[in-house]
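Left out: one protein chain. Kept in place: all the others.
Entry: chain A
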Amino acid sequence: MKLTINGEEQQIPETVESVEQLLAHFNVAHKKSVVEKNGEILTKPEQKESLLNENDRLEIVHFVGGG
C-alpha cells in the first residue's frame, strides 16, 4: 500500500491496517505524537479505529523534551 508520510511516498505492508499499527510498524508507538490523516487530526481512539487506504496522506509529529 502506498502512503505519503510527512511528505514522503512510502510502501507499507498490507498487514498494517490502522494508524495505530502504522506507528507500531515504525517502532514509534511508545513516543508521544499527534497524527493527521488527510488533513484531519486523529484522537487516540481514532488512531486505533482509523483504517489506512491507498494514497492516504499522513503527518506524524513527535513531542520531544529537550531544550
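Note that a residue touches a chain if its C-beta (ideal position, glycine included) is under 8 Å from a C-beta of that chain, and two chains touch if they have at least 3 such contacts; residues count from 1.
In the analysis below, contacts and distances are computed from a predicted model.
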{"item": "Protein that the absent chain corresponds to, by UniProt name, given \"Phosphonate C-P lyase system protein PhnG\", \"Adenylyltransferase/sulfurtransferase\", \"Copper chaperone PCu(A)C\" or \"ABC transporter ATP-binding protein\"", "value": "\"Adenylyltransferase/sulfurtransferase\""}
{"item": "Sites on chain A contacted by the missing partner chain, in the whole complex", "value": "6-7, 30-32, 34, 36, 41, 43-44, 59, 61-67"}
